[in-house]
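Missing here: one protein chain of the complex. Every other protein chain is in place.
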Amino acid sequence: MLGTLGKTQASPDLGSMNFTLIVHSAPHSGQGSHTALDFARSLVGGGHGLQRVFFYLDGAENALSTRVFPQEETDVLVGWQTLAREHGCELAVCIAAALRRGVLNHEEADRYERRAANTADHFVIVGLGQLIDAVVESDQCITFVN
Amino acid sequence: MSTLHLIFSRTGYDACKQRCKHDDAVLLLQDGVYANTAGKAVYALESDSLARGVHNRLRNATFINMEQFVELTSQHKPVVSWR
Partner (left out) sequence: MRELKLLLLLRRAPYDGVYVPEALDAALVAAAFELKVSILLLDDAVFGLLPDQRADLIGRRTVGKLLLALPDYEIERVYVCGDSLSSRGLHAGDTVIPVQVLSAGEQAELFGSHDIVWND
């Protein structure tokens, strides 16, 4: 049932909330990363907290430093990096999802003897425990899919 | 708090529609704006509707912008995503 947006009697006034965002969508194979980025910008712009954006499943591909975005397509990589730099939110990439998709930082590239490391600045490779920590510490968790 | 369902595609809408309670909120976004909601009252993300040229085809949809999307997510829990 649609109510009016804004405070209603049924929902308490939550003021500023802390969010965890999960991104399952890779740039180009879906729109989810772009939607998540726009959502994240509005979130922080509205005074809410965003500690961590967690990139899982195909979302791990957002951490690739080697993408070249064509002119008419939004560079979501730069978008995420700018958000992280300006608002201090962490861009966390699940290590298991990253490895199987060929997204490796220097440490993992050395460990697995791969020719190149390719994670973009501001993205950190983490374990699933970091996702759990984030949801436990936040008020709301939203997943962006394809 | 009631549930907010995020609909990312037509098939997502078909899967979700029977699994909604009366006071749950439904937001169409991305390819979800192609859903045939048969006049059921839903929210739709305006940018995605305009992008796809379906703005005039969504009857009974309340169009919202990104700020209103954020507000919606602060009023419902949990938020369920439907691919």
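In order of appearance the chains are A and B, and numbering begins at 1 in each one.
Everything below uses one rule, namely that a contact is a pair of C-beta atoms (placed from the backbone, for glycine too) under 8 Å apart; a residue touches a chain by one contact, two chains touch by 3 or more.
Fair warning: this is a prediction, and the values are worked out from it, not measured in the lab.
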item	value
Residue, one of A:17, A:64, A:125 or A:145, that touches the chain absent here	A:145
Hidden-chain contact residue, picked from the options A:22, A:64, A:91 or A:104	A:22
Option from B:10, B:40, B:55 or B:77 whose C-beta touches the chain left out	B:77
Residues of chain A in contact with the chain not shown	22, 24, 56-57, 96-97, 100, 127-129, 131-132, 135-136, 141, 143, 145
Residue numbers in chain B that touch the chain omitted from display	2-3, 15, 18-21, 24, 77-81, 83
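Everything below uses one rule, namely that only the chains that are shown with their structure count from here on.
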item	value
Chain A and chain B, separation of their C-alpha mean positions in angstrom	21
Interface residues, chain A side, partner chain B - complex	1-2, 5-6, 8, 10-11, 14, 17, 19, 30-32, 35, 38-39, 41-43, 45-46, 48, 140-146
In the complex with chain A, residue positions of chain B that touch it	1-2, 6, 8-9, 22-25, 29-31, 41-43, 45, 47-48, 62, 64, 66-79, 81, 83
